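Working notes, structure below.
Excluded from the complex is one protein chain; the other protein chains are retained at their positions.
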Amino acid sequence: MLQVDGLHSSYGRIEALHGVSLAVNRGEIVALVGGNGAGKTTLLRSISGVQPVNGGKVSLKGEDITRSSPHERVRRGIAQVPEGRQIFAPLSIEDNLRLGAYLRKDRKVGEDLEQVYGLFPVLKERRFNPAGGLSGGQQQMLAIGRALMSRPSLLLLDEPSMGLAPILVDQVFEIIVRLREESGVTVFLVEQNAFAALSIADRGYVIETGDIALSGTGKALLEDPRVREAYLGV
Amino acid sequence: MSILHVEDIGIAFGGVKAVDHVTFHVEKGEVFSIIGPNGAGKTTLFNLMSGVYRPKFGKVLLSGEDVTGREPQELARRGMSRTFQNLQVFFRMTARENVMVGRHLLEKRGLFAHLFALPATARQNRESAEAADRFLDRVGLAAYADMPASAMPYGALKRLEIARALAAQPSVLLLDEPAAGCNPVETEEIERLVRSIADEGVTVVLVEHDMKMVMRISNRIHVLEFGRTLAQGTSAEIRANPKVIEAYLGTHGSKEASVACR
Amino acid sequence: MRRLMSNRLAVPAILSLLVVGLFFVMPSSFYLRVAALVWISALAVIGLNLLMGYAGQVSLGHAGFFGVGAYSVAILPAQFGLHPLVSLIVGALAAALLAFLVGRPILKLKGHYLAVATLGFGILVFMVIGNEAWLTGGPDGMPVPRLVLGDWRVRGGEAWYWITGALMVVGSWIAVNLVASPTGRALRALHDSEVAARVVGVDVARYKLIVFVISAVYASVAGSTLALVNGFITPDAAGFLHSIQLVTMVVLGGMGSVLGSVVGAAVLIVLPQVLTAFHDYEHLLLGFLMMAFMILLRAGIVPSLSAAFAGRRA
Amino acid sequence: ADTIKIGASLSVTGPAAFLGDPEARTLKMYVDDINAAGGVNGKQLELVVYDDAGDANNARTFATRLVEDDGVIAVVGGSTTGTTMAMVPVYEEAGIPFISLAGAVVIIDPVKEFVFKTPHTDKMACEKIFEDMKGRGISKIGMISGSGGFDKSMREQCLGVAGNYGIEVVADETYGPKDADMTPQLTKIKGTDGVQAVVNPGFGQGPAIVTRNYRQLGIDVPLYQSHGVASKSFIDLAGEAAEGVRLPAAALLVGDKLPNSDPQKAVVTGYKSKYEETTGQPVSTFGGHAYDGLMILVEAMKRAGSEDPAAIRDEIEKTTGFIGTGGEVNMSATDHLGLDLSAFKMLEIKDGDWTIVQ
Partner (left out) sequence: MAEFLQFCASGLTVGAVYALVALGFTIIYNASDVVNFAQGEFVMIGGMTTVFATAAGVPMPLAILIAIAAAMIIGLLLHRLAIEPARGASPVTLIIITIGASIFLRGLAAIVFDKQFHSLPAFSGDTPVLFGGAAILPQSFWVIGGALVIVVLLWTFFNRTLTGKAILATAANRLAARLVGVNTSFVIGLSFVLSAAIGAIAGILVTPITLTSYDVGTLLALKGFAAAMLGGMGNPIGAILGGLLVGLLEAFGAGYLSSTYKDAVAFIVILAVLFVMPGGLLGRASVERV
């Protein structure tokens, strides 16, 4: 589904990714863990096309998309829940969600809207209010809902559980698993909640200062002593 | 006498009663946590306490003095300092400068001396920079001192805010989700940091969704739901409170919470 | 080199060298006059840059303060027999007072709303100057008495070159001092996040007012100087287009760069002189070059070039 | 030098482009002409024109540039009073003769050694208008003027001399230089008791709009415009509303209607046809002022037979019997303008064209 080869990316003079390679297969849930500043967000942004890359290749479903524009990638099925939520603050909640389906041509947008409202009822209560008034966690729900609205085939999640109450963290991970089950969505998940993420993931990667340091099945990584010491804290 | 006293406070936005008749008090030197579902009103409560919002009703007492509706800078002068859930970093400044701004109230602020670079200003700058480096070191960001904040990763920025808040040498410190965006290991570092701050006698009011941290560190916990108080008590009491489990913790949170006390 | 550049005094030092060095390559007193105009504008722009570049508050009405300074040295000597230097100082105080009075309500506004409010303020000043002809000579302007220092009647390109150059260097020195001080940090902080600045104790309203007043004083002194140099002043000095020109100089040279202020002023003063060679195409080219500069050096000339320079060296 | 440099700083763009544009065109046109005919005193003229955009500070800089850098020996124009006054000290100090093309009387009153001007003063325009009013038995008038320099200066002059003609200004309104609608001001004037005529000092598009609004409101007392709109384009812009409007202007506009005996006839028809042919635009009196200035200068240079600015200045001052587009010019040590009221004709617009009021 997604293939990343030797990806380099920098901010000005500082290189943040030094040749990252990884793959996500169709229908998989793959988790990416790493410390602050390791380059997780940079990687996801590169995959979505909103971060310039200086080398390497990104391909989706076998096609090279390294040079494609972000909207082209969305059309091909990529959706991202970005770090820091990035909602459209002055727009209403419903408009935020509808914009998630911006490139969709089908008529089922209404149905999906109801589905998202079903997952996060608080969004429905406030649907016509500006999204900027929502609490941090509520905005996170909105960001997740907005990404779902595009019916992606590849969902990129950058710390989706950040700022969510524990009960909702459970729920979000359930949603991820269910999405894969029901609609075969491929998921690439960046999480600080490494334990939960690796638990639901088929496979995982560990990124350290711009390089992939480890990879393996979710289970294997969970048991790996280095991972346990550095990321799980047990 | 409690150092921070919130009495029957409330505010609404449009139809939403974000905080609704909440009362609590925080004792000097304790770690007091506020938890609750998303949208329960925790951040709003912080905004009310720190003067960012003016309450519709109710009172805030700081060291016994009524400070309701005072401007944030006046509260800062009285020893209150805080961090933000939605990052409020000075992105065009370096990490060190960010923290130096935290020293604002401790700095000599004679405009004349500043305009004409009297020696006192240079001395002051040096002093502030040294202090800033100390605080950066304390939160583990010494390596970032000269980096513009705009280039720092998310997790580091959260800690930068803590350093800035600490630099003001507050007596009451409000932390809004300091561990958001941190992995368990990093969270533990933050936890140790908060612990040490509290040990120095600074009163900490904490909002956090990481139950392991909250349960371990808090002297007392106040639970909000829909802007109202749902429960209040020690970690053990809260953890066992079925209403809290249902509304907030869920299975995962309960597990985390109980892991924490082992 | 890097250490040198990071020194606070590097900028005033470079500017002093520039003023002294340029003098010796100036072919005629016309060039001296253009340079003097650059120094004068630069002074106003440095002040405006403190407000815009550092504290992040726009002003589309700064020519109003410029006009206050300019007309002070025209009116006060004529009406009250004050010495031009005293008039300059009174003018600066008047500008400061005016800034203090209007600043309080105006600076509560943000972004484009602040822009339109300052614009309105500038236009009010302009209208008063243009309409109260009994005092100001109206749209046709009024003469300004010569500056006499002791026995010395200040005249001629050379004298003004040195005076304006010195003023500009002093202005830059004060500006870099301010920026590197706790006050400067408070200003830069409130630019990025007012709420964060407030919770660490910065009295945001007060600091905005301080920098507004300071920048008004810069503009006023620059205005007085221009009036003295020209010996004649018209309301254009206080006009909307002049305000826009000052803002453009700030952005072109580089927001938050004292050196940039001088460069921005230099470009916008010298360019039209160069472009006269193209007659009818003058404005076309001026507009084109402004766009080209901003596209190629989008952070402003000085910051963009120094970033590029640093990049090549690394 | 093998050429003689003369300079000009004109408001070719900006709010006074109305003035500066035809002035610049005229100067270029005639300098080429003179050069083609062999130049002056055997040398070619070199014209240096700068566009000060109506800004006094720019004008001052260009004045310095003309003197210091270009080394001109004489200057024609200054389009506006503001730019002229800003330049005066430079030329006075450098001893360079300067013939301004701006209106206000302050330029030559008091007389300054090196400063001359060619356009009639606004005071003369007022006098001409009031003379005409007096003839029609008008004693109470309304005034509406723009807030620009030209307008304001003329308004002052008119207020100053009105009394001499037994005329009382009972309504006095102003409008901004780019206003789109003057009906509120005119409504007020209309509502003022006893107004027998209205004067509108101003140039640019304002007077055209005033004229249209005047008809729109159905005001039926006579409307006087100033010499500031003395160009065919005023009639085009104001359209039918311009019918019956009177204004004082130089003979230039009605050259073809002058009796053949009039000494000005040849000059003005010659200038008019040349200007209109070369530029494709209707002639205006402003370009005419530039023509007069240039010609006065050239004749003075010829008479002086040298390139010494001081000598040229002296000769300019001695100009007598010069027939220009503005009238007959007779300068003296106390009069650096040299025009009298007879230079103005009172015109009225009839059937979309100028006619001379006898």
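The first chain written gets the first letter, and so on, giving A, B, C and D; residue counts start at 1 in each chain.
The criterion applied here is as follows: a contact is a pair of C-beta atoms (placed from the backbone, for glycine too) under 8 Å apart; a residue touches a chain by one contact, two chains touch by 3 or more.
This one's a predicted model, so the numbers in the text were calculated from it and none came from an experiment.
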Omitted chain's touching partners, listed by label: A, B, C, D
Touch with the omitted chain, as defined above, among D:Glu93, D:Asp181 or D:Glu276: D:Asp181
Given C:Val195, C:Leu209 or C:Val270, the one touching the chain that is not displayed: C:Val195
Selected residue (touches chain absent from view) among C:Ile123, C:Ala180 or C:Val200: C:Ile123
Positions on chain C contacted by the hidden chain, ascending: 58, 105-106, 108-110, 112-113, 115-117, 119-121, 123-124, 127, 131, 195-196, 240-241, 244, 247-248, 251-252, 255, 280-291, 294-295, 298-300
Positions on chain A where the hidden chain makes contact: 48-50, 69-71, 74-75, 79-80, 82, 86-91, 95, 98-100, 102-103, 130, 132-136, 139, 146, 150
Sites on chain D contacted by the missing partner chain, in the whole complex: 12-15, 17-18, 21, 147, 173-176, 178-181, 183-185, 187-188, 191, 204-205, 208-209, 212, 216-218, 233, 236-237, 239-241, 281
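Throughout what follows, only the chains that are shown with their structure count from here on.
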Centre-most chain, if every chain is reduced to its averaged C-alpha atoms: C
Reference chain A; chain at largest CA-centroid distance: D
Centre-of-Cα separation between chain C and chain A, whole angstrom: 48
Length of the line joining the C-alpha centres of chain A and chain B, rounded to whole Å: 28
Cα-centroid distance, chain A relative to chain D, in whole angstrom: 73
Residue list for chain B, restricted to those that touch at least two other chains: none
Contacts with 2+ other chains: residues of chain A: none
Residue ranges of chain C touching chain B (in the complex, touch as defined): 8, 173-174, 177-178, 180-186, 188-189, 191-193, 195-204, 210, 214, 256
Residue ranges of chain A in contact with chain B within the complex: 11, 14, 33, 35-38, 41, 83-84, 122, 126, 129, 133-138, 140-141, 159, 162-171, 192-196, 229-234
Contacting residues of chain C [partner chain D, same complex]: 27-31, 33-34, 37, 130-131, 133, 138-141, 143, 157, 226, 230-234, 236-237, 272-273, 276, 279, 282-283
